[in-house]
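So the structure is just underneath, and the comments pick up after that.
Only one protein chain is missing; all other protein chains are in place.
Naming follows writing order (A and B), and every chain is counted from residue 1.
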Amino acid sequence: MAETITMPKLGFDMAEGTLVRWVKKEGEEIQKGDVLAEIETDKATVEVESSASGTVRKLLVDEGTAVPVGDPIAMVGSPDEKIESIPTPEPESKTEKTAPAPAESGPATAKPEPVTAEPAVTTPTGRVKASPLARRMAEEKGLALANLQGSGPGGRIVKRDVESAISAQPTAVSSATTAPAQAAPQAGAALAPLPSINAEPRQDQRVNLTKLRQAIGRRMTESKQQFPHFYVAHEYKMGQLMALRKQVNQYLPDGEKLSVNDFIVKAAGLALRQYPNLNARLDGEAVLRFGAVNVGVAVTVPGGLLTVVVRDADQKPLRQISLEIKSMAARARDGKVKPDDVEGSTFSTSNLGMYDVENFIAIISPPEAAILALGSAREVPVVQDGEVVPGWRMKATISVDHRVSDGAEAAQFMQALATYLEEPLRLMV
Amino acid sequence: MDKSEHLDLYHQMVLIRHLEENAAELYQQGKIGGFLHLYIGQEAVSTGLISARKPQDRVITAYRDHGVAINCGLSANEVMAELLGKATGCSKGKGGSMHMADPEKNFWGGHAIVGAHLPLATGLALGDMYQGNDGVTICMFGDGATNIGFFHEAFNLSKVWNLPVLWVCENNQYGMGTAVNRASAVPEIRQKADGYGIPNERIDGMDIMKVREAALGALEQVRSGKGPYLLEFLTYRYRGHSMGDPERYRQKDEVLKWEEEDPIGIYRKYLTSKKIASAKALNEIDTQAEEEIKQAVEFAESSPEPAPEELFTDVYVEEV
Partner (left out) sequence: MTRITMREAISQAIWEEMERDPKVFIQGEEVGVWGGTYAVTKGFYDHFGPERVRDTPISEAVIVGSAIGAAMTGLRPIAELMTINFAFVAMDHIVNEAAKLHYMFGGHFKLPLVIRAVGGGGRQLAATHSQTPDVIFAHFPGLTVVSPGTPEDAKGLLKSAIRSDNPVLFIEHAAMYQSRGEVPDGDYTIPIGKSKIQRPGRDVTIVTYCKGLELSLKAAEELAKDGIEAEIVDLRTLRPLDMEPVLESFKKTNRAVMVEEGWKSYGVGAEISSRIYEEAFDYLDAPIKRVAQKEVPLPYNRTLEQMALPQVPDIVSAVKEVLK
């Protein structure tokens, strides 16, 4: 008996997906687990595996069709059996085939903040290794070199690294209360030439929203309207962490070096264990405290952003966290994210440090209770023993759902985070 | 030669003498820098030699060239100005003592690398031969130069190609501080010409008349197409190799002995004994020459320095 393959549910609130491309053709052999098709959700393009082995007998939808979750898309069976009836989708679950998004809110884990920065390799004198060209390009675009990752020899930041950072820039940081991102990248750029007075009338340009952008918009609107946000800021002394990271990275090959953000993810994971109320969500008249600590990390992708999830961040070694984030981010950028990559976050983080942002405030990602927004680690004048000396500092702000927690608890969480960030050896034992 | 020609030659000799003596003083005052090689004691050689040339004959010499420049017709002004490195110098101040020249007076320099101008001389002669001119290239060099490779290559080529070169060796008995007998395989320079089949003579270089006579004969020889000739003039320089030479290589009384045979003195004796000129007339010329040099010094000292842009000119010929 031929088996019907249906549109899978790839996110807890996914309502429909678009069948972008059939990987197997009718008549082709397929094993269970082989990739059958590519499906685009609100979050990403995902490869869908066949749940049956046999021959692909029928492909039931055309490429480019939006299909509600649960509707049949293909039939797999033995090559010669008769396919009597082609199952028809349930009438209720039928939705429009055009682009506009379904009525429900979009994917749970879309986040507005850009890619987690991977700090660059520094020379023994603390100078970031970057080619002169990369330096100039970064300066022109207002990107902080220290937060870029270099793909050149010895971890050198080169032109292509700056180029990909530039293309990964979001056009707007929709949730932030800082200035629109449009302004920030132009910080170091040359002034535009004065327009001539008799210029031709300039046309407005209409750019259609991507599915992802729409989803982000829906979710963030919901969050801001329905979740009473409050915010707590804290400044962290990062000197020991920067030094430890440098030391550790000497033992790690290029491509596997730890970033500051890797440390933050682990630290957050550990701190959340002490403050389970922040690793939670509102559930009616109760607070559901999640059992696992799955820390989400915002990654910029074409057209928007995704949050990849480090499961059990409190338990995993730094190296593992780092490698997982690297590979999930790469998949996300390539549009090949797996469902597991983006599902199940219990607490989110977002890092704008690579844009030299001092501090910003993020919007909670429903249904979570909190989100931690991180600025850049930077050398600033600090007071020590009555003297002004240079020191490494990083500012962070946590946004919290006031229905679940309150200021004191959030503040204490931020203090707990400090014990891990400021005495980073605690992360390792 | 008539009286005026003689007086002209005498004038040239004393002009050179005064010029060199003044140059020595200016050097000690720090106004002339680098190397300064004085011709004092050798005036009869270049004056006698060059007096025998025809206008189309080219003269090229080594670095002891101030006297040669005067004999070729350059003015004391431009020679002195060049010594002081001024823009009015014959080489615009860019050559200095060792690099005086004026092709229009058929004076092809003033060269600093020992013996390097001998190959150039073969080229000058080749140029004349190629273009069918009957000019002779007169190439002067010292005894020291006869040991360097360039000398041998040039002598050889001049003979093999039958070039119109009059080779003139001013044997002042020392190559810098090394006496000829310590540096040369053969005691008489002219013997080296034998090795190349080049006819040669050794002449007393302190007697201008003897120099001139030998030169006239040799030039005719070469001009007639018989190929190169070597004249070795035995002479002496009263001062050191150049300024600053402590002269440890020779004795004071040797110098004094040669000074008794001062070429200017010898010529004076000749002129007065042959009643060509009176001592008084010669003294007047002497005084006049002294005055000329004084004016040349003033001219040079008041001349402008080269403009800074001159640093970058003449590196290349500007191509049209």
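Everything that follows uses one rule, which is that a residue touches a chain if its C-beta (ideal position, glycine included) is under 8 Å from a C-beta of that chain, and two chains touch if they have at least 3 such contacts.
For clarity, every value in this text was computed on a predicted model and none was experimentally measured.
Novice: Sort through B:A101, B:A145, B:A193 or B:L234 and give me the one touching the missing partner chain.
Specialist: Considering all chains, including the one not shown, the answer is B:A101.
Novice: Write down which of B:L7, B:A24 or B:L126 is the residue touching the left-out chain.
Specialist: In the full complex, the listed residue that touches the missing chain is B:L126.
Novice: Which listed residue, A:G152, A:P276 or A:G303, touches the chain dropped from view?
Specialist: Here the residue in touch with the unshown chain is A:G152.
Novice: Which chain B residues touch the hidden chain?
Specialist: For chain B, the residues touching the absent chain are 89-95, 99, 101-103, 108-111, 113, 116, 118-128, 130-131, 137, 149-150, 153-154, 156-157, 160-161, 313-317, 319.
Novice: Identify the residues of chain A touching the omitted chain, counting contacts across the whole complex.
Specialist: The list for chain A reads 131-136, 152-153, 156, 158-159.
In the analysis below, only the chains that are shown with their structure count from here on.
Novice: Using mean C-alpha positions as chain centres, tell me how far chain A is from chain B in Å, no decimals.
Specialist: About 90 Å separates the centre of chain A from that of chain B.
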